[in-house]
Every structure is written in C-alpha cells, then in structure tokens.
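Below: the structure, in structure tokens.
Here's a slice of the assembly, chains where they normally sit.
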Amino acid sequence: MITMLERVPTGIPGFDELCSGGLLRDRSYLVSGPSGSGKTIFAMQYLVNGIEKYNEPGVFVATEERPQHLREHFLTFGWDLEKYEDENMLAIVDATSTKIGLPSDERYIDVRPFDTRSLLDQIITIQDEIGARRAVVDSTTSIGFTISDPAKFRVELLKISTTMEILGLTSILTCEVVEGGGDKISRFGVENFVVEGTIVLYYTRIENTRVRSIEIFKMRGTNHSSKIHPFEITENGIVVYSKEEVFA
Amino acid sequence: MITMLERVPTGIPGFDELCSGGLLRDRSYLVSGPSGSGKTIFAMQYLVNGIEKYNEPGVFVATEERPQHLREHFLTFGWDLEKYEDENMLAIVDATSTKIGLPSDERYIDVRPFDTRSLLDQIITIQDEIGARRAVVDSTTSIGFTISDPAKFRVELLKISTTMEILGLTSILTCEVVEGGGDKISRFGVENFVVEGTIVLYYTRIENTRVRSIEIFKMRGTNHSSKIHPFEITENGIVVYSKEEVFA
Amino acid sequence: MITMLERVPTGIPGFDELCSGGLLRDRSYLVSGPSGSGKTIFAMQYLVNGIEKYNEPGVFVATEERPQHLREHFLTFGWDLEKYEDENMLAIVDATSTKIGLPSDERYIDVRPFDTRSLLDQIITIQDEIGARRAVVDSTTSIGFTISDPAKFRVELLKISTTMEILGLTSILTCEVVEGGGDKISRFGVENFVVEGTIVLYYTRIENTRVRSIEIFKMRGTNHSSKIHPFEITENGIVVYSKEEVFA
C-alpha cells in the first residue's frame, strides 16, 4: 500500500536525490524565494523535463509576464517552448495581458484575471486538449495581491491546489518573498499551509557576493534532506549540488 | 482527592515520561509549531496510539487537508486509518471540502465550515456513534483565519476546548506559527490562553541543518520537564529523545 | 500618619520580605507574565494564605477557566477551594461559562461578561455575603480583548481597581503578556498605569531550560527589592528565593 505514493521526478540535476526521487504524484508544492532567486527557471525546467524526459505534457500559468517574454527568455537556456506548444506538449496561459488592459493573441488567455474559478475552468479545458500531468502557477503572489483578505487567499489557494490534484496534475506554485522580511518561506504567511511541500530558494549575500541555495523545508510522506544545498543557474538551467552544503 | 487527575498517555515514545505519564483526562492541549515541524504527525500518532494501545476511539477534524490525503500520507507510517474507520475506532471530519466548494463523499462532513457551533454539533453526533475519548482539531489556525477579531477567536476556541472537555474528550488542538515571527507559541497570540497546556515543536536551522525539538511549555497540574528535547520523525512516527537536550 | 499604610502579607514564602512586609491595604496590584509563568498560582496562593493564615475571606473572578477546573487543579497543591467556599471564606465568580454560551450551576455567575459594571455589582453582592478583604481578577487580558479601544480599556481597569479599593479589597489583577513581545510588563500597554504596583513573573529560557523569576517592578509607598529573584512552583505552591538573584 505504501508504494502507491508514486514519484514525479523533476529532472533537475541534483534535486530529485534530495527527496527520495521527486515530488509525489498529484500533489501541489510551493517554490518560494525572493526576486531573482530562480523560481521561474525552476518551475519551467520542471515542465520542460516533464516533456523531454518523461513524456508528460505541462501547463504554465503566467500571471506576471506575457508568454512571449517567457519564450524569448527561455530560449537562452535552449528550451524551445514554441515547439512544445506546437506539439501540444505545453500550454501557456496568458494571465497577464487582460489584467493590464492589453489585447492578447495567445491561444490560452485568462480573461477574468481576478476570478480563481475562471482560471481553473481554463485549466480544465487545457486538460481536455493536451492531457497535462504537470502544472505551474507563476506566481501565487500575483493572485494574493488581488485578494485583500489572507483568509480568503488561503481558501483560494486551497481551491487551486485541490483542483489541480483532482485533475491529476502534479503542480508547482511559486511564491515571491520579500528580501529582508521576517518570514522567509511565504509572502502572505498562508501559502505554505495548503501544499504538501515547500521548497525554498535562497539568494543570500555572503560578504559581497550573492549565493544561491535550496532547502526542502517540508515534504509530506517523503524522506528528504534537512540541509541547505548550493545551486547554480547554468546555461542549461538549474544544477543543484546535492553533495555540498551551505553554511548560512 | 489529588489522584482524581487521571493521565491519558499519548503513547509517543519518550514523550509521556516528560510529563508525569501523559495529558490530563478531559483537558485540551495546544500543539504549536511552524509549517513542517510535525504537528499533524504528533496529533495523529496520539489518536492511533489511543486506538492501538489504549482502546480509546478518536476523532480527527481536518480543516486543511482532505481525509483521503491523510489516509494516503499516514500509510507511509504504516497507520491504516481506513481500517480504524471501518472498525468505528476513528472518525475523520472533512472540514476542508465544503470550504473550498468541492463535493465530498466522506462520512463526516463539516457542512458549515465557518460556524463553530456546527462543528461542535458534528462532534457530538460522532460521540454518540463511536464514543470517542480522544480528539484532534488540525488546525485551529484555519479557524482563526475565518474570524477576523482575535477577541472572538479566543471565545470560539474557549467554546471548542470546553465543549470537548464536557464531551469527555482529551483533545489536541494544533496551531501553526509563522517561521521567523516573534511569538513562537501561537499564531494569533490567543490560542494558548484557553488550554490546559502548550506543547511547542521547534524546527530550527542549526548551521545548515534543520533540527526538530520539543518543549512542554505549560502543563497545569503536572510536573513536567523544563528542558527542550530533540525528536525525530522515523518511519514509525515521532520518537522523542527524553534523555537528551537541545541547546538552541 | 505614615504608619496608616497598613501591610497585607501575601504569605507566599520569600515574597513579603522583598517588599517591606507585603502589599498595601486597599490597593490594586498587577501580576503580569507570559503563559505558563505561574500568575494564577500566585494569585490563588495569595487568597488561600489570606484565608488560612490571616482570616481574610477572598473573591476570585475567573474569566478564562471554569471554577470546577480551578478546584481540581489546585487540589494538586492541597488547597481545598470547595471547603473554603462552603465556609464562606472564598467566592469564585464564574465569568467564563456565559461568555461561551454554556450553562453554569455555579453560585456566583457573571451573567453579562462584557459589562464591567455588571461584574462590579456581582463583587459588591459578594462583599455583603462574605465580607472579603482580598480579591483576584484572573485575567484582565480577557477583559481587554472584549474592548477594542485601549483608551476605554484603561478607563475600565481604572473603574475596577478603584471600585475594589472603595470596597475595602486589596486586589491582584493578572495580566498575560505575549512571549517574545517587546513590552514585558503588560499586554495592551495600559494595565500598569492604573495600579499601585506591578509584579512581573518571568519564564525565561536559559540555554535549554525554562527558569522562573520574579521582579517587583513598581510598588508605590514601599521600599522594595530592585533585583530579580528566582522562584519555583513546588507541590505546596510558589516559593520565592529572596536571598538569591537571577542574572538574565
């Protein structure tokens, strides 16, 4: 019975060996960190690996950036998102343009950006079309800002993560924390409550250099490293040095 | 007369010897700690031990997670919750689904998730059916978020803990504290007022490793350790090292 | 003329010698400290000693705990509150049950728990019946939470303390401070303004052990120790080590 908890490898070099082989199938995880720490790269690499290595289609909900930016930006890592979209292996939801009053000629548009239900309906439609197994919402912080009440935001996040799970999606929700704030693992202090695991990306100044490191803070049903490991953003994406440790 | 204060052992290895044999019968206790510190495991292990070792049925109110998750998650510890439920030794109240607008086919559903009275009525019904002696509310934080006023939350918690006591339930209420917040023992600063004892789980970074430790902060009518002891989450659940101390 | 300031010994071992023999007759004092520091024990021991050693009846207003709990809890110290109540030496006001919507079969019930005037009327009635000389309100924090405005709370506290004084009661008001908050001597920052003295109970972690200590922070008209002294909760109640000092 215990083996029913299937693993979903991220494929990110060095990461999966920190957590018994990967994420749990049909669960939601938070990836949090400050601006510039590499959250969006982590999340997209998880989808790209799903497509390239495990034949699992993916959905990327972009609440802060227009899809065209993402396509251009990730080409620098050699990831050809447009090709994946053409192959029906990737769907990018433009949840940015409508919010700022711009037209969009994207295939998937979140036309009611302040309505969680509408976003979930959009994802259900995509599921019918491409049969995704992996999903990313980048970022929940953007959603949190549109909801003034932390209690409501908590409920909305719970709706998102639970719907994802019911749809058979193993998902990553990103969360932008404020540099220098007290709580390092979430923005509104409620995000980590509604997920099965929290992965924290650090972007710390040590003397006069910024250093990146990663911690699996919480991961239910999983033996995971309790240490902080360095990582780098290389020209091929994130590489975690699972054998090394950071003393911060 | 003094012997009238009966002990309810948690059965968690190493814990009961820190507090003269266990909790006091018909009292409510707070188990607080940050995300990932092991509160839900502590609480469920208390119920499972009640069933397995002391023949005491238990109630688990799940305000943040759907029961099916709990069942799958705790199978990794070898705890077969479904079996206990079938034997009428365990009742899990789904206080999550309705709140986020999802249907639920659970046996016990909290259909009015923002109404403490309704939750207590649900528990009274369960008491009639399974005659529980132990209860868990996981977590009070979720309830606190639905009540904007700390003064009202305080009164609602007092209602919950007192009703539990009147129903003959020795209960554990969990409380999620924010990592890096000033007050380490409660979320809203009122939870610990309304209970007979507070147990704090720490999840502290020492150099670059997270270490778990436990402190019995307050326990009325009980000689208890005034030290902080390390604990681990093993494949069989929590083990407290009562002979060891942590210097934090 | 100076000798008109009569002393009311608390009878708590080691305490009275720190403050020229005790409290001043017909004055109100604040006993503040975090959860678990021993405030309720201090306050009840003051009343029990009044009854046992000085033949002074006492009133205990319980705003957070049902009287039955108090009776059970204090039996562990060998204090038989029920006996004192039967002898008309002690009155316990149940200011908890009505607040949380529970019936109460107590002799003295505060039926309008959010109305200071009503509470004072209740105490006046008790005064007629048992002629109390000592009083405790445990705790003012509970009252403060029902009043949103610090300015109003201040005035209400001033009403309580002044009425106590006019009724010939030397009283202790307890005040719960938040662990880790900035201000260690009151909850709402106004409690200590309206009393003749403030006694602070500390419950401090030193390395990995919690240590208890006491400070007489302010006591008008009294030469008092300016040091912090350790105390313990023994099986007979609080014992202050007035000859020892704590370096915190």
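Here are some notes:
For clarity, chains are labelled A, B and C in written order, and residue numbers in each chain start from 1.
The rule is short, and it goes like this: a contact is a pair of C-beta atoms (placed from the backbone, for glycine too) under 8 Å apart; a residue touches a chain by one contact, two chains touch by 3 or more.
Here the structure is a predicted model, which is why all the values come from computation and not from measurement.
Here 3 copies are displayed; the structure file describes the full homo-oligomeric complex as 6 copies.
The working rule: only the chains that are shown with their structure count from here on.
Centre-to-centre spacing of chain A and chain C amounts to 53 Å, using the average Cα coordinate of each chain. Our note on geometry: chain A versus chain B, Cα centroid distance of 31 Å, whole angstroms.
Shared contact sites, meaning residues of chain A that touch two or more other chains, are absent.
Residues 35-36, 64, 66, 69, 72-73, 75-76, 78, 80, 96, 99-102, 141-142, 145-146, 148, 176, 178-181, 205, 207-211 of chain C are the ones that touch chain B when the two sit in their complex.
Residue ranges of chain B in contact with chain C, taken from their complex: 1-2, 4-5, 150-151, 154-155, 158-159, 162-163, 166, 182-185, 189-190, 192-194, 196, 198, 215, 217-218, 220-221, 226-228, 245-248.
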